[in-house]
Structures are given as structure tokens and as C-alpha cells.
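Only one protein chain is missing from this complex, and each of the others stays in its spot.
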Amino acid sequence: MSNSTKASLWVRYTSKSPVFVTVFSVVLGLVVGALVIIATSPVILHSWSQIFSSWGGIFHALKVTLDNVGAAYRSIFTGSIVDPPQFWHALTTGKDWAVALTPISETLTYTAPLLIASIGVGIAFQAGMFNIGANGQAVMGGIVGTAAGSMLHLPTAVHVPLTLLAGILGGVIAGIIPGLLKAFTGAHEVIITLMLNYVIAFFLIYTLLSTALQQPGQQNDVSRYLDPTAQLSPLFGAHSGLRVNWGIIIAGLVVAFAWWFLERSTLGFDFRVTGANPKTAQASGINAKVVIVLVFLISGGLAGLAGVVQVSSTTHFLDGGFLVGSAGIGFTAITVSLLGRNNPIGIIWGSLLFAALNVGGRVMQASTTIPLDLATIIQSVIVLFVATPVLVKEIFRLRVEHAEAVQLSVKGWS
Amino acid sequence: MKSMHLELRNITKRFGNFTANNKISLTVEPGQIHCLLGENGAGKSTLMNVLFGLLEPDEGEILIDGEPVKFANSGEAVRRGIGMVHQHFMLVPVFSVAENVVLGFEPTKSFGRLDLEKASNDIRRVSKEFGLEVDPDAIIEELSVGIQQRVEILKALNHDAQLLILDEPTAVLTPQEIDSLLEIMRSLTAAGKSILFITHKLKEVQAIADVITIIRLGEVVGTALPSDPETVLASKMVGREVNLTVAKDEVAQGDTVLEIRNLIVHDDRGIPVVNNVSLDIHGGEILALAGVQGNGQTELVEAIAGIRRVESGTITLGGKDITNNSPRQILDAGLGHIPEDRQSNGLVLSMSVADNMVLNTPRRAPFAKRGTRNLKAVDENAQTLVKNFDVRTTSTQAPLSSLSGGNQQKVIVARELSRPIAALVASQPTRGLDVGSIEYVHKQIVNERNSGRGVLIVSSELDEVFALGDRIAVMHNGKITGIVPPSTSRSDVGLLMAGVTEGSNE
Partner (left out) sequence: MSISEITSTAVQSIKRPVGRSRAIGTLTLLLGAFTTLIFGLGANSASKSNITFNPTNLIGVIPPHVGDLSVPSKASCLLLGLCIVAIGLETLLRRPVKGLMVRFGGSAVLFVVGLLIWTVRTPGPAPFGSINMTAVLVGSSPLVMVLVFGALSGVMCERAGVVNIAIEGQFIGGAFFGSMIASTTHNFILAALMGALIGALLGLLLSFLSLRYLSDQIIVGVVIVTMLASLSSYLNVQVLSPYPQYNTGDLAPKLAIPLLAKIPILGPVFFNQNGFFYLMIILVGVISFALFKTRYGLHVRAVGEHPKAAETVGIDVIKIRYFNVIVGGAIAGIGGVAFVASYGQFQPGCTSGLGYIALAALIFGKWRPSGAVVASIIFGVSVYLANNLQTYNVPVRSAILQTFPYLITIGVVAGLIGRVRAPAADGQPYKRD
């Protein structure tokens, strides 16, 4: 009797809290990632082909599998959070703290722009709009920000804010186009923003090859370097060896703004009403067109800020590969926002996790030759499960609440 | 002649903890019109969906000609000779009549090709047999509601239905169209078909039923004869003596507060559906706008509330021209609006009761200051309104979706009446509510009138129109066909609803 009560309490607790669905989704994502490693790693496949050739074959195969998958995931962990021996070394000797803290510093460095862009996507989602163009907007922010940071020459106190503002402006320009088109023609923002991502990707190449932004004397697609006065400096000084920088402080401010905006501001209230029930929003006096344009303005501006933070804190210049493919912060931001259920606090955890996966993924790529793309695969699997909470509950035999409201939705064309 | 004997035995259907049907039994004899009478939400539609194979009963059985049957889906019910005319027509709007009628039972030629010619011929034959004129090649969305209903009936007949379920078929019809529907029903029973007629309208029941079964809160509460007086039927239906009238004192009429002049409004397709309408609503009066659904009332109200463009004409509220103003300007000018479809137009179900209470005034003091909301003031406001308007909720922070329909409507009423307004526009204010909530909402509306506000009620329920209206305006086909005192007879109002005005032979 008491046993079953306990069980039901556990089940009730786990099924009530959406956090558990997220945690289980992460577990499932890692499992799928492990399967991908197994299926494509010749050593593991070879060991399994040998299981009938000797008595201990199956144990050997299991060991090889665990060793390889373990090595991959261990390198993700040690590369992004902490490497215990190094940490122990620093703790006991008081030396080499920089080495011990490098992984977490790298993760936070990567988190900053990702978090900012994800907040932008999340705000749009809360207003019922799918800004799948965050990546293009971030690139645009990078372009305009780089122009301001490399072609103007000002003292730091003015140059850094100006560069950041220029980045925001770039994102706003790229964001307001789909906003206006959606508001005034009713065009679906998903197709518009998807297409704009490609347009902006080509525009980046154009600016790097054919404009004054190109590094003088260069034939390749490389931009001018940001002035040191336009760069976000490391938090612990340039000599600390830690790259974590003012970007993470800016990201923190953005989160605080987003929390106030969504939970406390009247405009944020309008956004949420529009997202939850557009017809009611209209009837209660909210101007849908204005909201649509503002959503894309804010969302695009934040994506632009993310882009310029990335340049100003990490790369210091642009090249043709800026935010391309799986390195595209704007695409990861969509998955982060879904993972964090579009609320600022959830997005913090989501962006830390996905930043860690990407940073650790690089270390994994270097130490085990497993490509970084594994991180993106794991991320997309996680989000597929997060978008399907009922499936996760069925897999883990949690109590399924009937007629569960689907968390997020975007709708058809007309 | 084919015919069907249908019996339902102890049908029980539960949704979670809620029992929609509890041990319902009834029998329909061949050639009989069996009326299922009950309020909205009594469980009539659930029962019919069980019978039609759309829902599976938790207990009980269905017997056709004495033999127990089970329907896995409605296709099987149709094959056993059951046809259903749904309240919301199950017709594909972009398909032709013929395509709709044969859907699911298509005649085909070689390679699975549709034989629409055969379908058209079949339709012509059946429609001649029962006097249901329809053009098989017409596209559904271009047909009037009355004709669409004929297509639904034809669809059932074409599948050789012996038993027809008509689910609230008269809600969308004019009194004259209702007469013609009753005529069709009689000719069907004459041909040996039986009919299950679902309604909450007493007069129709008395006009046509052979047998009446009354259900309330998911249970059969008794049977009645068509000859029983209306009050007997009504009290059985709602479970207590009902007072169909609302107590109203004489109130002196004030100045015009809401003035509508020569208004023309288009629907989504650009067709004028409000055509040169002029109305005056005075302070201290209720003007009830009667009419069959879909004659422009919805668009008229939307235009007043500013959510639909006015093509020409003017709307004046308290002396201020509000024509084509934004909804917010109109709300601020003092219009209270209880929308027709509260869940999709008036509320945000996922948000809290407190937030819904300030949906129209989120920026007004004390609810916000310089762009920042004062959540404490918002909650205090909700606490007060929940108490004053008797909203049953666990908390002011509970999501609105956790409230019953009646309490959701009370939230809207509380919200609209708690802010300073000059006029109230209420569209179908009691649709889908239980009797207690109806009385409450009616009382609040009358209170508004008594305190000198002008009220415009739009309702397709004649009972409500007569109970509330100080004057009754009737709308047909986008025009006001007459404004009459509530002492006018129902049949005269019915004629106006059908567009028959003196001196016209429309």
C-alpha cells in the first residue's frame, strides 16, 4: 500500500512538472547520439562483428562500445564544464586555475550570444510568431556592427556601445522586413524569414568581397578587424587566459529585460495576449499589425545584438563562414527557445546546455575525431522530444494527462 | 417498404470524471418522429454521436431491429441505415453538391475514377422523390444555409438511411424555412423513415413530434406528449419552474447614446452583409435585435466594436463619432462589448482570471504605470469582481480554462460592466449557459438599463428577445425589416425575420 502511494507520488510529481519532460528529453537525445556514434564508428562495429568468434566477444564488444561512447561524452563534459583532475590540481596546489576554469569560461563565452538570440526567438514565440530568421538577423547585426567597430575610431566608452547599437540596428533592419510583410500582406513569416536567411548569407559574401568592409589588401572574404576599442574585453583581464567576457553580462541584462518585458510590461502583456488568442487581442484593442512589427523589431534587434556580441567578444572580424551551418547561433537559438519553453529562465538553462554541447563538441572533435555535428544532432533530437511531451511521458511511463495542451504551435499558410 | 426499429439500452458515456450520458434508453419506431428535448449541454449531442459511431459508449448497447450492433466509425452506422444531419453541417465548402452527397460512398468507373454523372442522376432522383430541389453541380459555399441543409438530408437519403438524426436543425433557419423543413420531415416519415429530432425549442416539438423524450444533465427525466402544455415541457427540461420573463421596471428613456446611421459593412468575401442599417439606442432602454443567424448581425456588432471596417455610414457613441476608430479608441469611448463567441473573441483561456478581468484596460490606472503593470492592483480588482459577480473559481490566479462556460461568461460580464461605459452591446449573451447563469446575466443586463445605459442585445432566441427588449428590431438579409414593441405577436416578428414587410411581397 505504502509502496504504491510512493510510486504514485513520484509519478504525479514527475508528470506535473514540465522540467522532467525536458530532462528526459535530454537523456533520450544523448541515447540517440550514442547510437549514432556506435553506428558510424568502425572500431565499435568491428568489435560487434567479432562477438561469436571468442567466448568473451560480447563483453569485449560492450567494453569497446562503452569506451568509445564514453570517451566522446567524457570529452564533451570535460571540454565544456570541468576536467576533474585539472580542477583537483588547481584546488590542491592553488596553481593553474586558468586551465581548470577554461572549459566553463569557454561555455560561458559561447552562451552569451546564444542566450541573447534565444531570448529574441522566445519573445516572438510568446507572441505566437516563429522567427526562424534569427540567424540572418544575427549575421546582419554582425555586418553592421563590424562596420561600426572597424571603420569608426573612437574611445572605448563610446565605441563599444556604438558597435553594439549598430549590431542591434542591423538586426532590426533584417527583422522589420518580415514584420512589415507579415503585417501588411499576411505573408507567412516562416517562408519569408527562411528565404531572408539565404539572402543575407549572400549579402554577407557581397559585403566581404565588394565593399569597403573587406580587409584592405585582402582578396578573400575577410572583413576589417574590430578596433580594440570596440571589443568586449575579458571579464578577468586579458592576461587571465580566460575568454569569458562582458558578453555574458550583457546577456544577463537581456534576460532581466525579457523577464520584466514579458511578466511585467504592458507591451509584453499585449504580446502574450496576441500569442495566446489573436482574435481576443484584436477585440480588446490590441493593434495586431503594430504587435507583429514590434515583435519582429525586438526579436530581430536581439538577434542582431547576438551577432555583434559574437564578433565583438570572440571572432573580432567576419569571414564567409560567419554563423554558417551548424555553427549558426540563430538556428541553435530556435531549439534553445523551444527547450526553454520560451520563458527567460528556461532559456538560460537551455542555452547553457546547448552551449556546453557545442563547446564540448569541439573538444570531442579534436580528441576523438567524432565531428562536431553530433552536437547538433543531439540538440535536434532533444527538441523533437520536447515538442512531443506525451511521447516522452509514454516512453518513461509517466502519467499522461489527458488532452494535453500542445505547448507551441505555428499554423498553416492562409 | 424498408424501415427501422431502433433501441438504445442504458447508454452511458463518460469523459474523465464527467458523465455526459447516464443509462439512457429510448426506442424509435418505424415512421415515427421521436423528439429528444433538452437544454444546451444536457448531453443530447453526445448521445447522438454515440449512436452515429463517432463516440464509443462506455456501457449499454444499440439494437437495430432487435439485433445488437456496434459501430467502430460512422461509416458503419451509415451502412446500417443511420443518417445524421449535423448542427454544424458536415459539408466540404469547396466541393459540389454531388461530391458531398457521394463522399464516402462514391460510384466509380474503371481505375477508381469517380462517376459523378451517376451521382448527379441519383441525386436528381432522390430529390424528386422527397421534394428537395437542389442543383447537383452547385458549389456548397455558394448555397444558402437552408439549401445546404437540404444537401445534408440528401446525403443521408442517398446512403439509403432509414433513420435520420436531425441535430438542432432549426437554429439556422427562418420561421418559413422551418415550416418547409417540417413539411419535408413529414414526407420522410410518410415514406417509412424514422426521425430522431434533437432540439431545445418547445414549439417545434409540439408541432411535429410523435413521441418526446426529455433529458437533463445526461439522464432521461421522462417522456411527454406533444399535447402537453409548454410550461410542463419547460419545467421538465430545466428541472424546476422557469420564469421565462425577466422582471423589468419602467425606466425613463434618456438621450440617444448609440446612433447608427446608414451603415454598410462587408463580410470577409467583400459582399455587403449589413446594408444601410440605421438604429438608435437610447439611455435606459434595451433594444433587442432579432433575426436568424447569418443575416448580418455578427458583422454589424463587429463594426460597432471596431473589429470590422465600415464601408459607409456612421456610428456615434455618446455624441462622439467612432466610425472606423480602432477597437481601443472605441472601448475607451465607453463601449461595453460582450462578444458572440466568448472563447475565441473575448477571453484568453490560458491566462489567469485576473488578467482576463483587465484585458480591455491593461494600461489604465491603477493596473499599470509608465508601461509597467501593477500586478497587485490587477489581482485586487479581480478579487472584488469575483465576489461582486459571483464568479466561481478556485483562485483569481487560476487559468480561465479551469472555469465552467457560465463562469467564463460572468468574467466577461464583470469585466465589461465594471468599467465606465455609455452603452453595452451584447451578442448572444446567454448562448450555451445553464438556466441559473442565464437569469443572472439577464438581471445584470437589465440593471445596466435601469442605471441609464443604452443596451443593444443581439439574439437569435426569440424568448430572450421578448424577455429583454424594450423595443425589438428585426434584421433580415442585412436590412432592418422592422422595429416593433415587445407586445407584437411572435408570428409577426417571425414574418419580419423572414423579410416579409408590409407592402412587400418578398
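Each chain carries a letter (A and B) given by its place in the written order, and its residues are counted from 1.
Simple rule for what comes next: contacts are C-beta pairs under 8 Å (C-beta built on N, C-alpha and C of every residue); 3 or more make two chains touch, one makes a residue touch a chain.
Please read all numbers here as calculations on a predicted model, not as lab measurements.
Only one residue from A:26, A:61, A:119 or A:190 touches the chain missing from this view: A:190. Per the touch definition above, the residue from A:274, A:310 or A:351 contacting the chain not shown is A:274. One chain of the complex is left out; on chain B, the residues touching it are 52, 54-55, 73-76, 78-79, 84, 86, 89-95, 99-100, 103-106, 108, 111-114, 155, 159, 268-270, 302, 307-309. Listed here are the chain A residues that touch the chain not shown: 36, 40-41, 128-130, 132, 181-192, 194-196, 198-199, 202-203, 205-206, 209-210, 274-279, 281-282, 287-289, 292, 325-326, 331, 334-335, 338, 370-371, 373-374, 376-377, 379-381, 383-384, 387-388, 390-391, 406, 408-414.
We adopt the following convention: only the chains that are shown with their structure count from here on.
Rounded to whole angstrom units, the spacing between the C-alpha centres of chain A and chain B is 48.
Across the complex, chain B meets chain A through its residues 16, 305, 307, 326-332, 337, 339, 344-351, 355, 359-360, 362-363, 368, 371-373, 375.
Those residues of chain A lying in contact with chain B across their complex are 260, 264-267, 269-270, 272-273, 276-277, 279-280, 282-287, 402, 405.
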